[in-house]
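Missing here: one protein chain of the complex. Every other protein chain is in place.
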Amino acid sequence: MNQESNGEFSVARVTRAWYVACGSRELRGDPIARKILGIPLVLFRGPDRKPSALLDRCAHRNAPLSLGRSVGGRLECAYHGWQYDAVGVCVKVPGLVGEAEKTTREVPRFPAREQDGFVWVYATAGVEPAGEPYRLPATSRGYTEVRRTVEVESTLHAALENALDVPHTAFLHKGLFRGVGRTHRIRARVTRSAMQIEAEYIGEPRPEGLAGRILSPSGGVVTHFDRFILPSIAQVEYRLGSENHFLITTLCTPVEDFRTRLHASILFRTRFPGWLARLILEPVALRIFRQDAEMLKRQTAAVRRFGGEHYTSTEVDVLGLQIWQLLKRAEAGELTPSEEWKREIELDV
Amino acid sequence: MNQESNGEFSVARVTRAWYVACGSRELRGDPIARKILGIPLVLFRGPDRKPSALLDRCAHRNAPLSLGRSVGGRLECAYHGWQYDAVGVCVKVPGLVGEAEKTTREVPRFPAREQDGFVWVYATAGVEPAGEPYRLPATSRGYTEVRRTVEVESTLHAALENALDVPHTAFLHKGLFRGVGRTHRIRARVTRSAMQIEAEYIGEPRPEGLAGRILSPSGGVVTHFDRFILPSIAQVEYRLGSENHFLITTLCTPVEDFRTRLHASILFRTRFPGWLARLILEPVALRIFRQDAEMLKRQTAAVRRFGGEHYTSTEVDVLGLQIWQLLKRAEAGELTPSEEWKREIELDV
Partner (left out) sequence: MNQESNGEFSVARVTRAWYVACGSRELRGDPIARKILGIPLVLFRGPDRKPSALLDRCAHRNAPLSLGRSVGGRLECAYHGWQYDAVGVCVKVPGLVGEAEKTTREVPRFPAREQDGFVWVYATAGVEPAGEPYRLPATSRGYTEVRRTVEVESTLHAALENALDVPHTAFLHKGLFRGVGRTHRIRARVTRSAMQIEAEYIGEPRPEGLAGRILSPSGGVVTHFDRFILPSIAQVEYRLGSENHFLITTLCTPVEDFRTRLHASILFRTRFPGWLARLILEPVALRIFRQDAEMLKRQTAAVRRFGGEHYTSTEVDVLGLQIWQLLKRAEAGELTPSEEWKREIELDV
């Protein structure tokens, strides 16, 4: 079965990093369960409504704390009623004569923040985070923002590569976006720095697919950037003519090795009013998401069935290998800002 | 994923012991399949209607014998018609010219008994059992007995600890039993002998939950014993005032490492007639069972997800560790009656 497979998967576990655990509005009165890098977490709000993240396992008999409830900002286990405060210290053991607090009764705590409408969790327990969560681009006048969350059955790397890949759009999303009309030779200028990799596509005419024709009926020049920002952010920036501007920032959360949650913020300004553009573009965007999710699932099933990946790449896989190298460096903790470079390639779109 | 887990589970496999395989009425004309300690068994009745237990695998092509039928007290395989007698000797090979009986054609036999309405099986094949099955307490005048069988997704140990644990009743079964009104400081006297561990709770007032108020509206003193008897019996004895007496004996069968079958005999006398008490108490009891089964399932899923248990205990976990020690001693065959002791602790209920 493992024919011509190296038995390896593109799984990088960058643990010293912030990931979106849930949307702010998902975390209300009751605790909820989430997973990051395979670690089961319980999220709840403390007495000051600030979010807390603990390992989702009672120190006593290992019941999931997410089955419990919040009692005045303390998390109470549903099995025997042990209570934990916002930093995971056990503050009550029902029935016990004597002190509840004891180091062995603590539950590991993961740093948590609330920012830009998301609850972020740092994926290493009990440490001081290196830095703060990524800040989403600010919206400005004339812009509309749409948010969408989807979960895909793939590695973080495969999801990121898919989100920032140009050639597949002409096939998997044929007609919606690219893949009709004749191809054009364009250039991609790739810039790598310590924490990110960016491709700028130069000379691309307006795509001939449905979305392009609606947005800019008279054609026009395209400005197009694809960016990967460590540890898990994919950003696509698109200008079509002077009127249309799209900035799609996808905050990826590695739920498990082969499961990734995508939190997309789609910020746009078009020649149409926001509500109308949304009405027109939403069905197209959802179809693209579904097609990508289905293909990632099938790709993942195939590599798992073969016991590992057996990839080959070409020049037009512009960012995939770079994303992988940055992830591996970050996983190993090598974040020295040494490897900055620029290069250019040609491709036909 | 295995964060702070020792990679171990409280799984003890006491093989030299009797377990309930099924109720007498479940075993009629046709053979049935049951599992004990992961061993697939076929149960059938011999020519004298006595129960037999064989490994559920035909010696010939390994078809499950439980797919077959009983032919005059012999078990006939459904695939090629091989027949076995009550002790697992092959007595017929259809088509074969010559003798059917041969040692290589035997199927391992497990000692079996019928007693107190249950079919008991000894979990080691081909040996003389050490002792006989546990005898259920006899019913006497004025008592009603109800029997219930439930299967829970947990280790034998987790099921036993749950059955004999006091503090969880105030949380998991809040309001049904304990957990309303103020708490009281009581004492637990723990007595351990070679084959059992018993806790007597002294000074407990009538529980304030629904069940307590119905049974003894005027209050009254509680006499309460929790007992674990090797290899797998949990017994709760409860007297409330002079009129109410409950004796709940749960015969546990370790089906697989993480699956346990509970055969409960609930013997009781209350101030109400038996049929009325049953009418009132049955819904309460069933709800308690369902809550325990659900929590055990979630606890089991959590410990398996973490690759092992990571428990911490306090004084009010009165019997859990003791049950585990007795199970481990029995698993290792150390049943010397050396470690008898008494101790007392205080707790708030």
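Chains here go by letter, A and B, matching the order in which they are written, and residues are numbered from 1 within each.
One rule holds for everything that comes next: a residue touches a chain if its C-beta (ideal position, glycine included) is under 8 Å from a C-beta of that chain, and two chains touch if they have at least 3 such contacts.
On a predicted model such as this, the values are computed, not experimentally measured, just so you know.
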Given A:Ala123, A:Met295 or A:Leu326, the one touching the chain that is not displayed: A:Met295
From B:Ala53, B:Val93, B:Ile266 or B:Leu281, residue that would touch the chain that is not displayed: B:Val93
Which residue of B:Val11, B:Ile32 or B:Ala63 touches the chain not shown here: B:Ala63
Absent chain, residues of chain B that touch it: 38-40, 55-57, 59-64, 67, 76-81, 93-98, 104-105, 108, 125
Hidden partner interface residues of chain A, rising order: 1, 3-4, 158, 161, 165-168, 170-172, 183, 185, 295, 298-299, 301-303, 305-306, 309-317, 346-349
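Heads up, the rule we're going with is that only the chains that are shown with their structure count from here on.
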Between chain B and chain A, distance of the C-alpha-averaged centres to the nearest whole Å: 48
